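First, the structure itself, so that you have it in front of you.
The complex appears here without one of its protein chains, the remainder shown in place.
On to subunit A.
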Amino acid sequence: MTRIDRRFAKLKAEGRPAFVSYVMAGDPDLETSLEIVKGLAGAGVDVIELGLPFTDPMADGPTIQLAGQRALEAGMTLRKTLDVVRALRESDDDTPVVLMGYYNPIYSMGVETFLAEAQSAGVDGLIVVDLPPEEDEELCLPAQAAGLNFIRLATPTTDARRLPKVLSNTSGFVYYVSITGITGAAEAAASAVGPEVARIKASTPLPVCVGFGIKTPARAAEIGQVADGVVVGSAIVERIAAGDAPAQVLAFVKSLADAAHAARG
């Protein structure tokens, strides 16, 4: 059982959807980023997704691309990202942390070294966008053997034929990408998302969280009615990009979390 498994079990018992927030580690700088990350749980975040900056984020829209650039320009690295998790764990041993990014920085560090470091830092799960099931031997299987969850993205192009393959080595939760597109793109209609979530849930006991294109509390509430969790990234990162102070960013996060949690109220 990882913190992710425990958190979703608890939410299920309480009958609430999870609110999952994404911020880029080190955006706009290490200190500010750490202050925001430490405040997320207090703002109602159930699962923290922490972005690993990468020079070539092929699945991300301009908002996340620029966040990665800001972080890299401020000197962020994979090792320092793990330090952020370590620092969070000094005061918070409950809130699950999922690292989300691309494979090359991990491959560059070495999979074994990375998994050992991530484990000891207090990371619970990984989302690696450019590792589909076809490449499971790279990181997915070693990560699960090391006790980390490997969270897979399912998309509208993941048809019935392919879904079992996508679900086979997934753990923690399934991340349903509600649109064909990049992060921060147009919103998908909640009416279209519901049946898709149901389709995935019919094939797995894992919770299904929905992300990509959720930008407002109202939309978070709608998705919260049909999914086990609501993921918001770009809309939060936009606040950081606009220069909002950590307290303002966290107030916005709280408005999203409250809306998602109230969805089934």
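Brief remarks on what is shown
By definition in this document, a contact is a pair of C-beta atoms (placed from the backbone, for glycine too) under 8 Å apart; a residue touches a chain by one contact, two chains touch by 3 or more; residues count from 1.
Quick note on the criterion: contacts and distances are computed from a predicted model.
Between the listed names "Aminotransferase", "ABC-type Na+ efflux pump permease subunit", "Putative Oxidoreductase, FAD-binding" or "Tryptophan synthase beta chain", the UniProt record for the complex's undisplayed chain reads "Tryptophan synthase beta chain". Checked against the full complex, the one of A:28, A:105 or A:194 touching the unshown chain is A:105.
Contact with the chain not shown here comes from a single listed residue; of A:42, A:62 or A:164, that residue is A:62.
The chain not shown here touches subunit A at positions 53-62, 65, 69, 72, 77-79, 102-109, 129-135, 152-159, 162, 166, 177, 180-182, 185.
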